[in-house]
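Left out: one protein chain. Kept in place: all the others.
Now for chain A:
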Amino acid sequence: MKRALRTVVAAGTVAALVAGCSLSGNTGNDPQAPATVTLVTHDSWLAPQDVLDAFERQSGIKISVLKQGDAGALTNKLVLTKANPIGDVAYGIDSTFASRALTEGVFEQYTSPEADRGPQRYSVDPGHRLSAVDLGDVCVNIDTRYFVDKGIPEPKSFADLTDAKYKDLMVAESPATSSPGLAFLLGTIAQFGEQGWQGYWTQLKANGLKTVSGWEEAYSKEFSGSSGKGPRPIVVSYASSPAAEIGDDGKPRTKALLDTCYRQVEYTGVLAGGKQVEKARKVVDFLLSQQFQVTVASNMYVYPARQGVELPQGWAQAAPLPQQPKTLEPAKIQAGREQWIAQWRTLLEG
């Protein structure tokens, strides 16, 4: 009896697994189905399904999303597959990698009618192959309570971070393995120049800077202002991060230092050699439209590139857009990136 029961359970399990399997089962070729445009993007992509559905109803275009790693991996995969692209539109190539994509001819020329509503401010290419779609700033974040409790004034600038008052308090990501880490390095290069940045980092190191490989560890494990309650009250994160740390009292527990920000602009474009260029252009228009732009802040923690788009509640207080962020020319980044990372490694890891 027991054995029979076991056999039934085992057979039932196998049957359930078999019934549940077969990933290839749902790829029907319905002639009524809308045209599918493949959007290649990075891992941080997130859009509300109802907004995508509304676009599908209105345009007859279904967007199929293909995530391809972080902005760097995304760019490099598009470069590798440029002869036979894996999609029709790309979203999320950032200003750090834009030069490489443009040099390699990954994108087609296309000027969206929506581009003059704000995105053009961030243009990197006179040929309009890339349209700015959102922007984010990487800034030093602090745990405000820590400084109140200890009675130490909050740091404000890059220079403050090397002050002995803030010894052993900061954690940053390695630019070799993390995109906010790279942005912060670029910010210090923009601030101190190609001659001066190494001296600044030497001081940071001497002041007890801790470096880790990724944002997750820095923010969730090391930083005292996040839910992980780590030991260090100063971290490299995003200008928008405090919006996620609003407590029950409605007040953010953390703050971004707006004088330490480096701006990353993300772009979208039509992939050259794609099979449905016309529809791909419609998708670019959609990504720049009011309808989509209003979703980016709450879903991806970035600011819309379009002007006049309302931000989620609390952002004005917790995550205002920095007015004077640092920037670097994409071409300059392209020329220097590899060498800077190598120098940084020698300096910090040596």
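Simple rule for what comes next: a contact is a pair of C-beta atoms (placed from the backbone, for glycine too) under 8 Å apart; a residue touches a chain by one contact, two chains touch by 3 or more; residues count from 1.
Throughout what follows, contacts and distances are computed from a predicted model.
J.: Can you pick, from "Conserved putative membrane protein", "2-oxoacid:acceptor oxidoreductase subunit alpha", "Sulfate adenylyltransferase subunit 2" or "Peptide/nickel transport system permease protein", the UniProt protein name of the chain not displayed?
T.: So the chain that does not appear here would be "Conserved putative membrane protein", according to UniProt.
J.: Of A:57, A:150 or A:229, which sits in contact with the chain we cannot see?
T.: Considering all chains, including the one not shown, the answer is A:229.
J.: Of the listed residues A:43, A:149 or A:194, which contacts the missing chain in the full complex?
T.: Hidden-chain contact among the options goes to A:43.
J.: With the missing chain put back, one of A:184, A:215 or A:262 would touch it. Which one?
T.: Only one listed residue reaches the unshown chain, and that is A:215.
J.: For chain A, which residues lie in contact with the unshown chain of the complex?
T.: Touch with the absent chain occurs at residues 3, 6-7, 9-10, 13-14, 17-18, 20-24, 38, 43-46, 48-49, 65-67, 69-70, 72-73, 75-77, 79-81, 84, 86-87, 100, 174, 176-177, 211-217, 219-221, 226-229, 231, 237, 241, 244-245, 298-299, 301, 337-338, 341, 345, 348-349.
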